[in-house]
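Take this structure, written in structure tokens, and hold onto it; I'll ask about it next.
Of the protein chains in this complex, all but one are displayed in their positions.
A and B are the chain letters, set down in written order, and residue numbers restart from 1 in every chain.
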Amino acid sequence: MKRTMSVAALTLTATLALAACGGGSSNPLSKNSSTGKAPAGTAAAGAIRVGAANFPESQLIAAIYAAALNAKGVKATTGDPIGAREVYLKALQQGSIDLVPEYAYSLLTYYQPSATQTAPAAVRAAVIKKLPATEMLLNAAAAEDSNTVTVTKQTADKWDLKTIADLAKHSSQVTFAAPPEFQGREQGLKGLKEKYNLVPKSFRALQGTAIAQALKNNQAQAANIFSTDPSIKTDGFVVLQDPKHVFGTDNVVPLITKAKATKQVQTILDAVQAKLTTDNLAEMDKEVQVDHKDIATVAKQFISDNGLG
Amino acid sequence: MLSFIHGHWSDILSRAIDHAWLAGLPLLLGLAISLPLGWLARRASWLRVILVGGSSLLYTIPSLALFVLMPIVVKTTITDPVNVIIAMTIYTVALLVRTVADALGAVSDETRQAAIAMGYTPIRRFFGVELPLAVPVISAGLRVAAVSNVAIVSVAALLGIRQLGFYLTDGYQLNYWAEVWTGIVACLVLALIFDVLIQAITRVITPWQRAVAS
């Protein structure tokens, strides 16, 4: 009889639990789910949730922001990387994250694919005009990490490549490796076609270091690699010149919801931005991507090395 | 790999707990749903065709597809763990309805007749006689479901849902062998824990089995 009761009780609890499932917002791709994060991540009320894109450098900068804020007594948390810009900007707008590291020109082309501004100040002014009223840009860093079209030294020599236009002549022999979102972006296959008539034979959608691996091993003849990527140095890749500016200058800049951007938060993040240079960013990228150091450890080291904590 | 595990111990543990929820809760829910359905399937052959046939049809839907389609049905967001819980519950039910029906069917007529003769009502007969006797077979089905649930949940990492599968996607992106191996081994260990746990519980609630065995 005791067993009967316990089986019945289990059945009841389980059924109730199932009944409790459901509900939520209506856009399936929004990241604004009530149960979306581990309880620990969102428990502290008012904590700044720092989001990140799904590539290592973005996760690193997010970890640096969070470490700097925490070091000065402002509670901040990081979560798993969210996805491409197309996805995390929605998450920011819907309030499931509060702060995300951004790249000035890439952010502009998200809002205005036909952007022609090249000077950092003009890019910044244009972005600010396009931002939702609830969000703001903080100070840009000197650190710059732009999109590139990159080839191996071997390919560059064989085809005598200096610019993307040179590569376009070999379009029919090129498999292009890049993250999947590159296909639909102006700073991507669209822009490469419009400005250089570069239409690769095939496209290889990969993420992170797998892109550099594909280029290195000749599974792709050209790839979209960030200018700070350690593989450019370690594997001797050649970054092709981009005279027609498909890609713009991408200074690192924090994008934050105004509700969380208190004076104190701005001061802390401005101090971080002042210390971020292209060189130290590239060095940290190498520590994460090549030496496989833990991102949080590298971030804390940066904070203490630069007197930010 | 050992140094990775050492350096990320608390993160691995917290992801393992998330993973265990996503794989384990559906086992309980699925069992709770399968018991009445399996019992119903025994009542009439046309019900069996609908229930067992229908549930094996659900089983053919690939998990990534099911996670992605869930928001249309339950109005969640794509990264909501609830999608995974419901999808895994569906798979568990698909596997268990048939097992429960067969397990209940394997209870001998003599036993059933004896219970009726002792004045058991149908409900009491189900909970007091038929279900306990079916436990070993149902438990075997549950073990299959548990192992497959743990493996399938890791696919949700492609959608950014927090669990152990993150080490697989992140490790691949960083070309970091130790991290990918950690993810695989952690999933295997979790599957093993589920398996041992289900066997232990089965032993405890079926003392007569041990009596026969020894």
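Annotations for the structure displayed:
By definition in this document, a contact is a pair of C-beta atoms (placed from the backbone, for glycine too) under 8 Å apart; a residue touches a chain by one contact, two chains touch by 3 or more.
Methods note: contacts and distances are computed from a predicted model.
Note on the omitted subunit: UniProt lists it as "ABC transporter permease", one of the names in "Quinol:cytochrome C oxidoreductase", "Molybdopterin synthase sulfur carrier subunit", "Sarcosine oxidase subunit alpha family protein" or "ABC transporter permease". Between the chain not shown and the residues B:I17, B:L47, B:V74 or B:A151, the one that touches is B:A151. If you put the hidden chain back, the residue from B:L37, B:V82 or B:L95 that touches it is B:L95. The chain not shown here touches chain A at positions 27-29, 83-84, 86-87, 90, 175, 177, 179-181, 183-184, 202, 204-207, 210, 213-214, 216-219.
In the full complex, the hidden chain is touched by chain B at residues 57, 59-66, 68-69, 71-72, 78, 91, 95, 98-99, 102, 140-141, 144, 147-148, 150-152, 154-155, 157-159, 165, 168-169, 171-172, 175, 177, 180-181, 183-184, 187-188, 191-192.
Here, only the chains that are shown with their structure count from here on.
Chain A contributes residues 1, 3-4, 7-8, 10-11, 13-15, 17-18, 21-33, 35-38, 40, 54-56, 79-83, 207-210, 213, 288-289, 292, 294 to its touches with chain B in the complex.
Only residues 7-8, 14, 18, 25, 28-29, 31-33, 35, 71-72, 74-82, 85-86, 89, 124, 127-128, 131-132, 160, 162, 166, 169-170, 172-176, 178-179, 205 of chain B touch chain A when the two sit together in their complex.
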